[in-house]
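Here it is, the structure in full.
A single protein chain has been omitted from the complex, and every remaining protein chain is retained in its original position.
Which chain is which? They are A, B and C, in the order written, and residues in each are numbered from 1.
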Amino acid sequence: MAELLQSLVTGLTLGAMYAMVGVGFVLIYNVTGIINFAQGEYLMLGAMTAVTLVAAGVGLPLAFLAAVGVAAAVGGVVERVAIRPARGASIETLILITIGVSITLNGVALLVWGVNPRRYGPFTAGPPVELAGAALSRQSVWVFAFTALVAGALWWFLERTTSGKAMRACAMNPEAAMLQGISSSRMSLYAFLLATGIAGATGMVLVPITSASYNMGLPLALRGFTAAVIGGLVSPLGAIAGGLLLGVAEASAARFVSSGLKDAIAFAVLFAVLVLRPQGLLRLRLASRV
Amino acid sequence: MSWPWRLAGWALFVLAGPALLALAGQVPFLTSGRLVFLAITALAAVGLCLIMGFAGQVSLGHAAFYAVGAYASGILTAGYGVPPIVALLAGMVLAGAAAAGVARAVFRVSGHFLAMATLAFGLILYYSLGHFRTVTGGNAGRGGIPKLAIGSWEATTDTRMFLLCWALVVLGVLVARNVVDSRTGRALRATGASEVAAGCCGVNVVRAKVGVFVLGALYAAVAGSLYAHYVTYIAPEEFGLLKSIQFLVVATVGGLTSVWGGPVGAVVLVLLTEASREAIPLFVEGATGPYELTIYGLVLVVVLLLFNRGIAGGIAHAWRARGRGGGGDPEPLAEDATGRPVPREVAP
Amino acid sequence: MTLLRTVGLTKRFGGVTAVDDLSIELGDVGITALIGPNGAGKTTAFNLLCGVLPPSSGTVEFRGRDVTGQPPHRIAVLGMARTFQNLELFGDMSVRDNVMVGAGAHLRGGIVSAALRLPRHRSDERAARERSDAVLERLGLGDVADRPASDLPYGLQRRVELARALATDPALLLLDEPMAGLSGGEAAEVAGAVRAIGVPTLIVEHHVETVMALSDRVLVLNFGRLLADGTPAEVRADPAVVEAYLGAEDAA
Partner (left out) sequence: MTKTARLILAGALLLAACAAEGTGDQASPTSAEAPPATIDTGTADAADTETAEPTTEPAGTTEPAGTATDTGATAAEGDPVLVGVNIEQSGPASVQGEAYARAVELLARQINDAGGILGRPLELQVVDNATDQTEAVTQTQRLVDDGAVAMVGPGTSPTTLAAMDTILSAGIPVVSMGSADAITDPPADRPNVFKTPARGSLMASEIVAHMGEQGIGRVGLIAVNNPYGDSGVTAWEELAAAGDVELVGIERFEATDTDMTTQLNSLAGAGAEAIVTWAIPPGAPTVRRNAVENLGIELPMYFDAGAGAELFVELAGAAADGALVIHPRTLIWDQVGADDPQAEALTEFGSAYTGEFGAMSGFAGYAWDALGLLRTAIEQAGDTEPEAIIEAMEGLGEYVGVTGTYEITDDDHQGLGEGDLVMLTVEGGEWRPAE
């Protein structure tokens, strides 16, 4: 029982990470129609920025803001310089451009920060929290809190603010949105800023768990994307649910099938979802389309 | 285009191989081994161009079929003493069967989803290669693979291997041209323009797409087999996501809608990245790996922004525009649904 | 002999029944017109016949075979060809290539014979090309065979669609408003061509007078249901038709 619970706790922690990355995919995909392969690199930028600042003695809150700022700034510039000019290009060209951006950011990070992974400790020190025999690290609690915060903030932004509603309108029907005077170009920029900013913040929060290194982005991006697809690729809340499900599936596969095959199983889930239910496994009522 | 032009184009293409070989060793980075890999990559990329440019299916899992070819060759020759050429054919059969299965499952979805389904397939195979050690040698890989031999002729030297690979590239482009210029090719272009109308004209859309997907996978399988026999050692890391992306980059930069996209993309990318690799240290002292990575990424983005038809596609387009402007081109090039040209021959 | 038979053919979209319990039978001669007011379900009926849409219920039998729910390409190979109300040409391909797609319908040679240029492929290509050129000549399109289809004027594009359908060597031709958007002279040309072809034809048309002159038999559809079935004269005299359709038109 305790072991099962431990797998669940582990899975949920992983899942919360995947969920946060998945949210970024959904935001950008809905507004621009692009699968942003570079999504993981913004997470890396946030993590590396934070780790550098913390090592230089900057406090965690300031490091958090800087992580968000750097990631979003780079995201905005990339959108204007590389994504916007290619608007209307074919799917494969757009995919490749984001891959090219990903490779470039990787190389720049390698130049700036070198190869060694770095890390800072948990936000709050102390022994793991005990949950009916299962251990939950303190940083995992922070990650859950952060996930909940982002989910809530996104809901509020998309449902309650003018900009958020405009973004949703743009996602649902770009032509109609344009007639309403909503600029799709501006919305695309906003979506990139929002998604990359969230990625930067996520990276900062994850450092105590994952460490920060120049090549941390791609594996997380792949799983974040899987989470988004399981959630139907249309709603941020769906992506969060998808991420949690994927994390639990991965941890269970490692525990009960084979830890050497867990990733094959995770991607088999993705394959099955894509082929059998491309609209996503989860079609939650609460998961309103962005 | 009239036949002398066409013939000249092919002659130029065929001669490009020996010409590159003559340059090997003259240009600092152009080793004979790099040329072999260039040809192998080009061959796989021709297959990817067929899948993406003509069947309209984005594939991020091309390396999976490359892996099937390589492992079939590696396991059969090193493990069971099967002659390389038989193993190569076995690899093609296996890859074809796998591709048919994947295609049937995957063609229910389209666009990004299809790309991700092929990506997932590639990753599943990649992790499986590492896991099932008794069959594949696991992550540590499998060595002792013999050099490619056809009868008593053995590809023992790089020169022989490259010429063989280049011959296969030429043959591959020829076959691709034949398919594009056939009922299947017309059917696929028609499907791109109007799937409903194509169906009502008797085009079995699914079969045509599956057929081309399988054909494209065969190219990758042959390329994988060549790789295994050339390097004589295979390990999963060679066949992961990065390889699929590399094929995609080569095919896209070369031009997806042109059968020439594979070789053009491979040559251009190798020359460009290697030349820039040579050039960077002239400006930044001690510059190595990280700079190359950055430059590669930037080159990729810039090329894609500048030539969104790919290089071969762009040349063909320019040639066609010239022909139209002069009114001297009696047989206009066909275009596929998205308005990208489908050249039957490349401008010399 | 019966060429086409439908029994209780029905198609619902959500709460709307576009085609309602349609049972018709066509012999293998002559020209049959399918008429009805806008939204009567004519195009939907066409789509059900040639497999573009699966029916909600009911069956379609073509040349003695049950083809209900079969994909369009299989029905096309059996010998049903169609044109579209809004042109569905392969615009960037040449006129000849458009027609050759149709001409390829009955060829069996696949990707392998094409890839290797086997003799099979050569003879196939030759056959398809000869048939295409014959059809193009017959419809007066020989001069424009090498031009991209989208470059042609509208009237010629209509004719290319007809040529493409004919190239499949159909046993039954479904024409969805073939005269829409044509001038009087062009419409008359098309009508003449259809007459001359001699293939059994089911035609949806808006120009009621043209249809009456052209057809051997007229089916009238209203709100998805078959309202009348008979010779042009009989239909014209049918009070229900006059009220539902002709009358409305007259009033307008």
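In this section, a contact is a pair of C-beta atoms (placed from the backbone, for glycine too) under 8 Å apart; a residue touches a chain by one contact, two chains touch by 3 or more.
Since the model is a prediction, treat every value here as computed from it, not as a measurement.
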Among the chains presented, those that the missing one touches: A, B
Among B:86, B:171 or B:318, residue touching the chain not depicted: B:171
Contact footprint on chain B, counting only the chain that is left out: 7, 10-11, 14-15, 17-19, 21-26, 28-29, 31-34, 37, 127, 130-131, 133, 138-141, 143, 157-160, 163-164, 166-167, 170-171, 174, 230-233, 235, 237-238, 242, 277-278, 281, 286-290, 292-293
Contact set of chain A toward the excluded chain (per top definition): 3, 6-7, 10, 13-14, 17, 107, 110, 114-119, 121, 127-128, 135, 137, 206, 209-211, 213, 215-216, 218-219, 251, 254-255, 258-260, 263
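The rule is simple: only the chains that are shown with their structure count from here on.
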Relative to chain B, chain with the most remote C-alpha centre: C
Chain nearest the global centroid, as defined over all protein CA atoms shown: B
Intercentroid distance (Cα basis), chain C paired with chain A, Å: 51
Chain B contact footprint on chain A (complex, rising order): 29, 35, 82, 85-86, 89-93, 95-97, 99-108, 110-111, 218, 222, 225-226, 229, 258, 260-261, 263-264, 267-268, 270-271, 274-275, 278
Footprint of chain C on chain B - complex, ascending: 175, 178-179, 182-187, 189-190, 193-194, 196-205, 208, 211-212, 215, 330-332, 334-337, 339
Touch list for chain B against partner chain A, complex: 52, 58, 60, 105-106, 108-109, 111-117, 119-121, 123-124, 127-128, 130-131, 241, 245, 248-249, 252, 256, 289-298, 300-301, 304-305, 308, 338, 340
